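With one protein chain held back, the other chains of the complex are shown just where they sit.
Read from first to last, the chains carry the letters A, B, C and D; within each, the first residue is number 1.
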Amino acid sequence: MARLTLTDIKKSFGETRVLKGISLEVQDGEFLSLVGASGCGKSTLLRIISGLETADSGRIEIDGKAVDQATPKARNVALVFQDYALYPHMSVAQNMAMPLVMGRLPMRARLPGAKFLTPRHAETRREIAAKVQQVAEQLRIAHLLDRRPASLSGGQRQRVALGRALVRDPSLFLMDEPLSNLDAKLRVEVRREIVELHRNSGLTFVYVTHDQVEAMTMSDRVALLQEGHLLQVGPPAALYGDPASADVARFIGSPEVNLLPVRAAAGALQLAGQALPVASGQAEGTDLMLGIRPEAIRLADAGTAGGCFGLQVVRRAVEDLGGELVVHGSLAHAPDIPLRLRLQKAPDGSAPIPVPDTFAAEVPLGAVLLFAADGQRVAGPAVMARAEIPA
Amino acid sequence: MARLTLTDIKKSFGETRVLKGISLEVQDGEFLSLVGASGCGKSTLLRIISGLETADSGRIEIDGKAVDQATPKARNVALVFQDYALYPHMSVAQNMAMPLVMGRLPMRARLPGAKFLTPRHAETRREIAAKVQQVAEQLRIAHLLDRRPASLSGGQRQRVALGRALVRDPSLFLMDEPLSNLDAKLRVEVRREIVELHRNSGLTFVYVTHDQVEAMTMSDRVALLQEGHLLQVGPPAALYGDPASADVARFIGSPEVNLLPVRAAAGALQLAGQALPVASGQAEGTDLMLGIRPEAIRLADAGTAGGCFGLQVVRRAVEDLGGELVVHGSLAHAPDIPLRLRLQKAPDGSAPIPVPDTFAAEVPLGAVLLFAADGQRVAGPAVMARAEIPA
Amino acid sequence: MVAPASLLIALIYVVPMIAVVLASLTDYTLISDYWEWVGLDNYKRMFGDAQFGNALRNTAIYAAIFLPCAFVIPLLLAISIQKRKQFRSFFEIVYFMPVTSTLTAMALVWSALMDSRQGILNEWLGSLGLGPVNFLGSPEVVLVSLAGISLWAIIGFNMVLFIAGLTAIPRSLYDAAKIDGADHPVDEFLRVTWPALAPTSVFVAVTSSITAFKLFDTVALLTQGQPDHASEVFLYLTFLEGFEYFNMGYAAALSVFFLGVIFVFALIQTLLADRTAR
Amino acid sequence: MSDLSAPRPVAVPGRISAALSRVTPGRILVTLVLLLGAWLMVFPFLWMLSSSLKPTSEVFDADFSLWPQTFAGGQNYYDVLVAQPYLRYLGNSLIVCIGILVVQLATAVPAAYALAKLKFTGSTILLGTVIACLTVPINVTSIPIYLGLVKAGLLDTYFSMMFPFFVSVFAIFLFRQFFRSYPDSIIQAARVDGFSEIEIVLRLILPAAVPAAAAFSVFSFVAHWNDLYWPLIVVQSQEKMTATLSMMQYRSTFDINYGRTFAAATVVTVPMLLVFVFARRAFVRGITMSGVKG
Partner (left out) sequence: QTQITCLTNAGHLSRQHAPLAEMFNAMQDEIEVIYAAPAQNYSDTHLKLMRGSATDTLPDCAFEAYNQLPSLARAMAARGQIADLSTLMAQEEAGWKEANYTDQMLELGQVDGVQYGMPFNASVIQWYVNADLLQQVGVAVEDFPTDWDGVLALAAKIDALGDDIDGMSYAVDQWGDDWPFQVLIAQQGGQMLNDAGDQVTFDQDGRSVEAMKLARRIVTEGGYDPHTDIDTQLTAFTSGKVGFYANSPASAKLMQERVGEGFDLRSIKFTVWDDANGTLPTGGNAGIITTQDPEKQAAVWEYLKFLTGPKGQELTAKNTGYLPTNVMSLEEEYLGAYYKAEPYFATPSSQYDRAGAWYGYPGTQSEKIWRDQRSVIRAVMLGETAPEAGAAELKAIAEKLMQR
């Protein structure tokens, strides 16, 4: 049970300013995902929260108590390391049991050989072994418990690292890309385990991931870190549907959002000579960016529908993802402006791919996002038209 | 330029039989993805191909020449290690330059301090530096060239490991989950770099990944490894649309395929009491599995359309992935049979979520897969109805 | 890759050792060119030789004093110095200094410092209300004194080895240990430092015990076995027999026997430690 | 001025209190013990240095004083440095020590690597032999080696002074232990990158073992610099005398010039201290093993 409050955390490594003032409040029991480009400081932030690294300035509070000077142990956090950090000389079972042994057994009973000298703790030892066994089964590594990390595959190691955190009963779970080396199937399963753990324990989670699906499906809120600042913090759907800036829109969603350079005109937007019927509310002549999600573009078989505007697209390449296609193309009348489309295949698996190289597409007016030239979101009709999504 | 032929490769670690006879032919210039559950032996296979590990039995040929006894150097393969394996005491630039230094400079010129003694090689050195710089820029790590691995983030390390392979001019590229620690945006970019490298170089690639999208979009063929055997090798679309077994269907595609237990009846299938109008061609009373991809199920707003069968679904949970929703439900008349649906959101971002807890859905007959109880694919009408997908 | 080393090992160790083993079966003296095979006589004689038992006992006692200290003190030093930011280099230099000393000269210094009447050590002890200690004149103390001198000379080296071993431990393990709650120094040591230091520890333990058994120089320079054979350790006895009494054959037999014992000891130590370290 | 000190009011109290919080009774105690130990370590050196400046009559005075009452350092050091060809002895010592060290490293490092990381037939036997040889003191093998050198007519040459030490089983064992913990994964990456095995050793493993290698180098250098046993056996002529052996020149059973002996000892020791102080940086220059996951 813990509320985590970060106030203006700054951190530099030598010349490199990694965190430039991070303020963030994670509610008790919340599941917060931390996303951001590689090298943006996610791991560093987790290490600061856990107490392994000290911030150059700023405050960290857990449940309102400042913990800046507290040891990691005192903070009682569980951390899954991105690089696993397994103890090479211990078996998987010992690796996983470590936090429990440290937490539950008194010093006397932890000394080597104490096993035989402190029979009073046999009960605790059994409990620990049982817990390790249980978590190992959840993570499908029960058959590996006697192995050393060196003889494990990448994904197996990652699960051991995860298991070491899961056996615990901490106030705060910090996880640094804990599923990156798992195959899709296993990942879904373990993801579910984590979500369930979160739901059942009611503990606070801070979860670093670069997997959109994870961030979107697991978290209560997502925090997007970029160049040392938090760009936006909010529910996943808000980051996706209501991004505060072009950067956020660009980072969330895959394939990436289309950002088309437009200029405000009277009641319309000029897109490379084509006038789009979108009222921007901006002064005429202002340069803007028009954001369109790839899945918002659909094929216009029979003329542009109402409430939509049309685009002529040249097809360049097609990626088949099994259930859907990603079409890479560009505007027919401005070949240097690329356009990505995501097209659902027909349920029988047949591809809805337009046969001509150049085809017509349409975009509902309500589906567009408008950004100023500096990337800031511009309140426009697009926002007005958005509906709340029930979860 | 290399054709890789594996014949009946077997490998055990002590008791653990990891590879139980792998035969595989990778054509010259082909891009083959290797997928499979965590711990199934993908890395081991790559290590055997590269010569770091010796197979217990079996033959490896490169371009028809047996290389079982050849050193890694002689095989001239580039390998991206799953665990990076960077040289800890060398800068990023040195790490990346190493394969070139080793390959292009003679022994004399590689000795420490030889830089100043062998001016004749200054030209080569410049070329190497230029190449490193170029690859680093592609991978967006040019600003890190002077750093040591210890001061890099996880994703940065992974890119260095990748860069070390990319600078080379090998006969064979082996990559072990080279993008797992990158954020989605960067991953798309680097993916494109790799595809381009493959296209331009015409070299042979063996690429281990657990990312469906990578496997589907990058590869000419995908090989699925499970429990020491190759389950299926074929073009990505074939694995997705035309899986040889329930295991393959289950492994490829996310969310996972729905596998419903059915029994063959006269000209129909019995699904928990409901008769589906699917002709299985199997003896009556045979237990079968009906595979339905989550995206093949759509909402039936106004009665079931022609060529489809209908299902009543109870909604349990909804995951919002931004552009689409994953609905977890179960059959209304058999609550213990789960059902996953993937629903595209409307282009304006509004969710097509059925308001009632129980709703009607329909599945086109052509979209179903049929498997025997042992998992083997059953040739049925579903197959007949499939269309080839243009790429 | 092992060829040059193997060749040299053969030339420098194996062949001479074979010669020594052969010599142990003769009554060669160096004094006379005449010698004959005597079979195992030299070995039989060993067990009737009171000095042989005495030297064995002295060596064992010395090793029992020297070994634990030569291992534990440097380890503690390394741990407490390595973490230090201030004075780290100062302590490193100072503790390593004795390694660089010239024993021939230092023996003179030590004999002056350990002078049981006018020596500075006793003066210091006196000012603490202790002593005086008869460092080199008492049969009970002399082995302790010799061990002290050897420790003085070796602590710095073992300490530097331990520091080198400590430096090679990945930081991430300590991070993980901190997160797991093992931040008590004892836990940190037992769970991370000690296992990760195993190869270094094996080395230090094995070489220190061999060093202990090979004690020679300090005895030869400082006590020559005095008082009353009390510091006559094994190698010194071998030296006396071979080079003072010219009983080369017997000395060779002593060497062969003793080397056999140390070797078995060292090999067991290494293999056991190797196994547990894996 | 005020600009420069602007951020300080925040930073300084924090740092001081942080520093103060680190000063605990335990730490003070540890520091005191370390200082006491340090004093015990240096004192013999101080005694030697101080004695090298004294006339014989003062060396053994009961009331020890660091600075001599009668300064005899000038004469003592003159005798050592000027009155004899000290530079020649120094040169001999250098030649012998460097020669030994170079060959030792050249033979031990590859062998240790092979023992630590390669599987080859006979590796267990070789390791056993190495450990066996570790137990063999030069005293035992000196006669056979000496006889061999006489046969080869090599007595009183630099070669004979170095030969028995050309292979250091100590170094092989030491390096093996340090190489063992090097991650295999990185070695494999190197093989794929086209490193030859010898380059793996030189470019990867040795840099990681620098602290141990430096410690060994100093140790070997010092040991052979100070060695008296072997030079006494093989050195016949004054031209080949080492610096340490030269200390024996003015000593006899009943007569010893203490001041001069200690001056010589000081002069012999100082180069070793310098070697150490310069090599010390290498002792601590470990590298963070962060190239691999897990």
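We adopt the following convention: contacts are C-beta pairs under 8 Å (C-beta built on N, C-alpha and C of every residue); 3 or more make two chains touch, one makes a residue touch a chain.
Bear in mind the structure is a predicted one, so any value in this text is a computation, not a measurement.
J.: In the complete complex, which positions of chain C touch the hidden chain?
T.: Interface with the chain not displayed, on the chain C side: 29-33, 111-112, 115-119, 134, 136-138, 223-229, 240, 243-247.
J.: For chain D, which residues reach the chain that was dropped from this view?
T.: On the chain D side, contact with the omitted chain comes from 55-62, 84, 143, 146-147, 150, 155, 228, 231-233, 235-238, 240-241, 245, 248-257.
Heads up, the rule we're going with is that only the chains that are shown with their structure count from here on.
J.: Determine which of the two chain pairs, A-C or A-D, is joined by the larger number of C-beta pairs in contact.
T.: Higher contact count goes to A-C.
J.: Using CA atom averages as chain centres, what separation in Å is found between chain B and chain D?
T.: 55
J.: Among all residues of chain B, which ones touch two or more of the remaining chains?
T.: Residues 82-83.
J.: Spell out, as numbers or ranges, the residues of chain C touching 2 or more other chains.
T.: Each of 170, 172, 196, 277 in chain C touches at least two other chains.
J.: Provide the residue numbers of chain D that touch chain C in the complex, in ascending order.
T.: 30-31, 34, 37-38, 40-45, 47-48, 51, 59-60, 62, 64, 106-108, 110-111, 113-115, 118, 120, 126-137, 139-141, 143-145, 148, 163-164, 166-167, 169-170, 172-174, 177-178, 180-181, 197-198, 208-209, 211-212, 215, 218-219, 222, 225-226, 228-229, 244, 247-248, 258, 261-262, 264-265, 268-269, 272-273, 275-277, 280, 283-284, 286, 288-290
J.: For chain C, which residues are in contact with chain D within the complex?
T.: For chain C paired with chain D, touching residues are 1-2, 4-6, 8-9, 12-17, 19-20, 30, 77, 80-81, 87-106, 108-110, 112-113, 115, 118, 120, 123, 152, 155-157, 160-161, 163-165, 167-172, 196, 199-200, 202-203, 206-207, 210, 213-214, 216-217, 235, 238-239, 242, 248, 252, 255, 259, 262-263, 266-267, 270, 277.
J.: Across the complex, what residues on chain B touch chain A?
T.: For this pair, the touching residues of chain B are 13, 35-39, 41-44, 82-83, 151-156, 158-159, 176-177, 180-188, 210-213, 216-217, 236-237, 240-241, 250-256, 293-298, 318-324, 326, 342, 344-351, 353, 363-367, 385-387, 389-391.
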